[in-house]
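Only one protein chain is missing from this complex, and each of the others stays in its spot.
Here is subunit A:
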Amino acid sequence: MKILTEHIDVPNIDSIDVFMKHGGYSAVTKAIKKMTPDEVTEEVKKSGLRGRGGAGFPVGMKWSFLAKPEGVPRYLVCNADESEPGTFKDHYLMWKSPHTLIEGMIVSSYALGANTSYIYVRGELMYVINILEKAIQEAYDKGLLGKNILGSGYDLDLFVQPGGGAYICGEETALLESLEGKRGNPRNKPPFPAVKGLWQCPTVVNNVESIAATSWIVNNGGDAYAAIGVGRSTGTKLISASGHIKKPGVYEIPLGITVEDFIYSDEWCGGIRDGHKLKAVVAGGSSVPILPAELILTTAAGEKRLMTYESLSDGGFVSGTMLGSGGFVVMDETACIVHNTLTFAKFYHHESCGQCSPCREGTGWMDKVLHRIEHGQGRKEDIDLLVDVAKKIEGNTICPLGDAASWPVAAAIRHFRDEFEWHIEHPELATKPGAVFMRKGASWTK
């Protein structure tokens, strides 16, 4: 079942004529000519579509919070700041099929009553920005954007805004600050963007994938979308698969397939690269807890784990993780957990905006302590120190970056404490190039 990527490999699908030949922009015609904005919102609510950027908040509900005071403009801002390590699905979708996003932007803007919308793309993806701008011009030329779209009286202008290289701008209020030409410092909430967002006007911020899915929902109905998936995990999800698998790439999966299938089936990742065994997975982008092989394939209760919001988080943070943004990083037995955790800690240290002390200072401490463990200078008390620092960041910051920074460190120690101890107790072995700890009796150890 493919919703977003059905035609992604059609040659020249980035051209509007080819895109329309494959049914593109039919959702715009249907929504604008046959539906009221509220009817579109109603279908999105029925679909059960959840925010695909990582938080998983129901999109229709987010839309329904949008304040609609008379005479005040409302905005839709697409979050294409994709920067979560392990995640590259939005990059792929916008690069290959820009009109899929633009169609969704028109449909969603119509539902929200926005007459100006922005797509905020991370600045590094300047070549994708050029692709989007060309596609937007094509849509203007066809009368799908601009004044009086398809003779309906509805006006919409759509612009692309480049970021400047800052992970924090993926947080929606930091993104809005950035779009206002400021440093990306997250705002205190409330007020939420739905009430006071861009230039203090009511604003909805949605991820690329969420917005792109709304076209299919308009065309086929919310019920049809909700029929895909399991329970509250409806529809399809783009998964960015990377690491030690045979076929890294972006896959659109119906939510509800088993994790085992996703990793080993030829339809998806194709299994672990030849001659190696699965050691661990970071299932939803660098922020979510890493799980060892046995816990990613089955829950602590012994049930097969599914690619759904609920199944991946089964067991809480004791034995579970999160679907997050769908950044699925696979590691075989050659991966050093300490080194990988250090790369993530460095990332958060670099990306902390510096507003809140626990995050600004704590991410630096975690980076420093992990650095010395990795480089053979770890102290016995360092492991507990890391756990303590992580705990003191978590929940004590304005935005979720603090949590995102502490979870991967805490989880790596929770599930691979012996590997950290080995680094500290055997620095001469651990610092040898290519040396990796082998847990006795583990499924990934020969």
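To be clear about the criterion, a contact is a pair of C-beta atoms (placed from the backbone, for glycine too) under 8 Å apart; a residue touches a chain by one contact, two chains touch by 3 or more; residues count from 1.
Basically, contacts and distances are computed from a predicted model.
You can't see one chain of this complex, but its UniProt record names it "NAD(P)H-dependent oxidoreductase subunit E", from the set "Sugar ABC transporter permease", "TldD/PmbA family protein", "Rhamnose-binding protein" or "NAD(P)H-dependent oxidoreductase subunit E". Among A:Ser15, A:Thr343, A:Gln377 or A:Asn396, the one in contact with the hidden chain is A:Thr343.
Only one of the listed residues, A:Ser178, A:Asn206, A:Thr321 or A:Thr363, touches the absent chain: A:Ser178. Interface note: of A:Ala27, A:Leu145 or A:Ala166, the residue touching the hidden chain in the full complex is A:Ala166. Check A:Glu6, A:Glu42, A:Glu124 or A:Glu294 against the missing chain and you find that the one touching it is A:Glu124.
By the touch criterion stated above, the residues of subunit A touching the omitted chain are 73, 82-88, 90-91, 116, 118, 122-127, 130, 157, 159, 161-167, 178-184, 199, 240-244, 248-250, 282, 286, 327, 329, 331, 335, 339-340, 343-344, 346-347, 350-351, 353.
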